[in-house]
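After this line comes chain A, so read on.
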Amino acid sequence: MFIVATIAVVVAMTFAMVRALLGPTVYDRVLAVNMFGTKTVLLIAVLGFLTGRPDFLDLALLYALINFIGTLAVLKFFEYGDLGRRVDSEGEA
Partner candidate 1 sequence: MSEHLPVLLVVIPLMAAPTAALLRWGRAAWGLATGTSWVVLAMALLILRRVQDEGVISYFLGGWAAPIGIEYRIDTVNAWVLMIVAAIGALVMPYARASFEREIQPSKIPLLYAGLLLCLTGLLGIAATGDVFNLFVFLEISSISAYALIAAGPDRRALHAAYKYLIMGSIGATFIVIGIGMMYAMTGTLNMADLAQRLPEVSSRTVSVAFAFLTVGISLKLALFPLHLWLLDAYTFAPSAVTVFLASTATKVAVYMLVRFFFSIFGPGFSLEVMAFHWVLLPLALIAVISASLTAIYQLNVKRLLAYSSVAQIGYMILGVSLASVTGLTAGLLHLFNHALIKGALFMAMGCVMYQVGSVRMEAMRGLGKKMPWTMAAFVLGGLSLIGVPGTVGFISKWYLVLAAVEAGMWVVAALVLVGSLMAVAYVWKVVEAAYFQEYKGEFEVRQAPISLLAPTWVLVAANLYFGVNATLTSGVATRAAEVLLGVGP
Partner candidate 2 sequence: MSDQVILRVAVKIIVPMILLYALYVQFHGDFGPGGGFQAGVIFAAGIILYGLVFGLRRAQKVFPTWVARLMAASGVLLYAGVGIASLLLGGRYLDYSVLAHDPHHGQHYGILLVELGVMITVCGVMITIFYFFAARGRETL
Partner candidate 3 sequence: MSPVQTLFGSLSGGTTVTLAVLLPLFGTAFIGLFRARPNLREAATIVTGLLLFGLVLSLWPQIMAGENPRFVLSTPIPGIPLVLEVEPLGYLFSLVASFLWIVTSLYSIGYMRGHHEKNQTRFYLFFAIAISAAMGVAYSGNLFTLFLFYEVLTLCTFPLVTHHQTEKARRAGRVYLGILLSTSVGLQLLGIIWTYSLAGTLDFQVGGILDGHISARMVPVLLALFVFGVGKAAVMPFHRWLPAAMVAPTPVSALLHAVAVVKAGVFTILKVSVFIFGPELISGTGAADFLIWIAAATIILGSLVAFTKDNLKARLAYSTISQLSYIVLGALLANQWGIIGGGMHIVMHAFGKITLFFGAGAIMVAAHKTEISQMKGLGRSMPFTFGAFFVGALSIIGLPPAGGAWSKWFLGLGTLEAGELGLLAVLMVSSLLSLAYLLEIPLKAFFSKPDRPPEQEGIREAPLPSLIAMGITSLGTIGLFVFPEPFYRLMTMVVGG
């Protein structure tokens, strides 16, 4: 059963990759890469069970965290051109 889930996740990742290649806008690619990342988290979790070594879950969590922060950072960079400013409307003094 894990193998079905594994295949499904890999298929989803492949679709995400296709979207990343198709684009057309950079935001579509970010969406695709982000999705690829969250599916990787799933893959790590499922693979842990598939191979009988679920101790990679820490890694999955770490990966999810980095994927999240990476997505935010990339978006912020595209929107503002830097990573250092505040993202709310007030702007930085």
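A quick word on the picks: all candidates are chains of the complex that A comes from, given by their letters.
Just so we're on the same page, contacts are C-beta pairs under 8 Å (C-beta built on N, C-alpha and C of every residue); 3 or more make two chains touch, one makes a residue touch a chain; residues count from 1.
Values in this document were obtained by computation on a predicted structure and should not be read as measured data.
**Q** So chain A is shown by itself and the numbered options are 1, 2 or 3; which of them touches it within this complex?
**A** Looking at which candidate touches chain A, I get 2.
**Q** Can you check the complex and tell me which residues of chain A touch candidate 2?
**A** 55, 58-59, 61-62, 65-66, 68-69, 72-73, 76-77, 80-89, 92
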